[in-house]
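For this view, one protein chain was removed and the others were kept in their places.
As written, the chains take the letters A and B, and residue 1 is the first residue of each chain.
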Amino acid sequence: MLWLLALLPAATGALLLASGVQRRGTLALIAGLGLAATLALVPVAVVAGWTGRLQWSGTLALQAALTPLSALVAALVPAVALPVLVYAAYRERATGLVRLLGLLLLFCGAMELLVIADDLLTLLIGWEVVGACSWALIAHHWREAENPRSARYAFVMTRFGDTGLFLAAMSAYAGSGSFAYADLARLDAPHLAVVAFGVVLSAASKSGQIPFSPWLFRAMAGPVSVSALLHAATMVAAGAYLLARLQPWLAPVSGFGFAVMAIGSATALAGGVVALLQSDVKKVLAASTSAHFGLMFVAVGAGFPGVAVLHLVAHGFFKALLFLCAGVAIDQSGGHALSAMRLGRTLPAVAVMAAIGAASLAGLPPLGGAWTKDAIVAATAGAGLGWSGALIVAGGLSAAYAVRWVWLAFGLGQASPPDKQVSLPTPTQAMAAAASLGWLAAASVLLSALWLPAVREHLASTLSTTLPPESSALMGAAVGAVALGAFTGRWLAVSKPTLGQGERIAAVADWWGLPALIDLTVVAPMAALARASAWADDTVIDAMPRAVKRAGQWLAHASARIDDTALDAMPGTARSASQWLAARLAKEDGRVVDRGVGLTTAFVGWLGRATSGIGELVADGVASGPAQLVSLGGQDAQRLQTGLSHHAFTALLLGTLALGAVLFAIRL
Amino acid sequence: MNDLVSGIDIAFWALAAIAVLSGWRVFSTDSMVRASFLLLLSFMAVAGIMLLLAAPYIGVATIFMMAVEMMVMAVFMVMFMMNPAGLNPMSMVHQQPLAIGAGVVAFIGLSAAVLTSPLPDQPVAADHRAIHALGIEMLGDSMLIFESAGVALLSAMIGSVILSSRSGRFGPADPGSRPPGLCEGGLPAGSVPDENKNHGMGHGMQHDTPNAAPQDTHGAHGAQGS
Partner (left out) sequence: MTLQALLIVASALIGLGLYGVLSQQSFVMLMMGFELILNGVLLMTMAFWSFGSAGAPKGQLLAILVMAVMALEMAIGFALVTAVYRQRQADTTEALDTLKH
């Protein structure tokens, strides 16, 4: 049943894609309803104690379960997605809008799956789908050549990090024969260490921590709503969430806490500086996202996953708000440059809401974001003052760039005329944007309740986490740093509006040259390797198919030649031979055959005549021959009749002698 | 007969030789008359043998008969033959080789038959009264045969007279009869050149005017000459 949390948004997205609806209002309605339903299901699932179990095969089973913390995050996802989708439905470009919304909803489903996962296999499924959706969404406006490149960059970098998760899953399976989180406790130290550091690697890459931060900058090529949902509130949150979820089992691993804290604090400081120096309205927020997730990492490393999750929730709301305000600003100004904005007078309502978001980002009390940040600082108290000091500095930086950003973007000043033609939003669109922003701003404001101890304790008990003990000194230092930062930021915004546009500072602003470093160390060798492999494939490996192809071609040519010369010659020669033969035969027919026919005719005629003659002779002879013979015999016999008596006597004597001889013979 | 050569045997062989020789001489002589006389001699020899065979009657009868018969034959010989005396030797034979061959074959054949066949051996008794027996037989048991023979003789006599009568059945029979010529197709001997006078009969028979009378008085069919 728990799978519903993941299936519902995905189904809504599929429905959206299949429905063929084009009207923004309908789209917003459908998406909103789906997400609202999902959001409503979360407390139901918690109360009813839903779990999910899918027997994949004989040995593998997919499990889903909700811990209090994961339930909170599971509720965060649709809560943030709803206004973002409404904004997207109304404010994004019409081309490919349905695809955008469908993919966003699919992403929500995958994110939910990731959140409700109770074993590494289900987590991996959700993790991968989320990464794929990120790639598709960053390259949403794919007709602009840079967007697919950026999407590929982001996807490859996060994918690289995913190897850590695969290693962790394999190690967990090898160690305990199961992927379930609960079975992580059965792992022995080596396996657990592999699991732990694999998880750290993938979390760091997913959350845009050092050294994986540049991909978040490249991800800013996507639409504003994508940036707001994925790269601010939810996807990048998956890293921090995973760490928070698995922290109870991974904490025993030596070096786990230190590594996480180190990564987190480094990112927080570096990201803060980068954000301070950035001049792109979205990139400031991207750097800020990395910095804040660094803070969450520190909290997890310090052993307080609950604090990290709380900050994750607060951050989600105000960062999404800020991104949507940035979107409005971009739409208004026609570009991304902060220096060209100052839309306070043009967009007063938006400016107010942006101010709320920025204050939350800066950590200005009494907003909720402030408390969570201070809680993180307090969490590091047990780990060491060095960590606390770093975090305090990071908090100050955060305040600085937040104020600077809002002052530059929505400050009261003279807005530069837009560089290109901008289409001002329709009243409906403005209203939709206002609604979304309003919702998020309201949520951010509501989170100020965290300052109340009662709420805090209730929350702690419900979430079954421990909150760090408060430290007034640290809090005072943090607040002081925040105030200092805020003033610095305002000063920077007013005095040095073009900060970050110089060449060297621009390099720093681009993540301290990390992209260049990555290009040098990773991208270039990989590209070279790819080229070499391609060359090897083309020349060496393809040599055989090419040779086969050449042989085949040669054979084909040879056969064609043979066919043309010999075989076709055969019909040709046969034809010419038959023609010659026919001519000769015709000639010979005239000579030989006709003469033969003539001869035959003559012969047959002669034969006929001869046979007729012979026939006549024979026929007549047969008839008349005996008659003639008889007459001849009779004539000869007549000669005996001479009439002379002595002849008669002789005849008598001969007859008597014959008779006597017969009698004599008989007597004998 | 006993094996010793008796007088009968000598007589027999002598008579046998005479018979055969005279028989042969009959045809090898030129004279017709002598031929008939030689034939007579042959018959006489045979008759003598018959006497030796204890058949006196038959022997004597043969002599009587043959003597007269041969005389008649001589007469006819003189009548018809152009050279009855044989004064001009001429050979009047035809198909002689065949005849000789036939004669020899007949003699040999008969002799072979005689010699190879089992002959009866019932000799007549020496004192057999042959004539008496013959008389008794002829006028007793075989009277019919004897009488038939007599009748046959009578008919022969009648027939011969008729056959040789001058007045034939279809007219005078003697227009063509005249003596043979002295040479082939010539005039007969003693004939006068005037044929009218001696027409037909030159031997003493008188006729009336031969030209008209024979044709008128002797029938219309007698005009056909030879």
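Quick note on the criterion: a residue touches a chain if its C-beta (ideal position, glycine included) is under 8 Å from a C-beta of that chain, and two chains touch if they have at least 3 such contacts.
What you are looking at is a predicted structure, and each value in this text was computed from that prediction instead of being measured.
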Where the missing chain touches chain A, by residue: 638-639, 641-646, 649-650, 653
Residues of chain B in contact with the chain not shown: 1, 8-9, 12, 16, 19-20, 23-24, 26-27, 32, 35-36, 39, 42-43, 46, 49-50, 52-55, 57-58, 61-62, 65, 69, 72-73, 76-77, 80-82, 92-96, 98-100, 102-104, 106-107, 110-111, 114-115, 119-125, 128, 130, 133-134, 136-138, 141-142, 145-146, 149, 152-153, 156-157, 159-164, 166, 168, 173-174, 176-178, 180, 226
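One rule holds in what follows: only the chains that are shown with their structure count from here on.
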Centre distance in Å when chain A and chain B are each reduced to the mean of their C-alpha atoms: 165
Chain A-touching residues of chain B, taken from the complex the two chains share: 94-95, 98, 102, 105-106, 109, 113, 117
Footprint of chain B on chain A - complex, ascending: 646-647, 650, 653, 657, 660-661, 664, 667
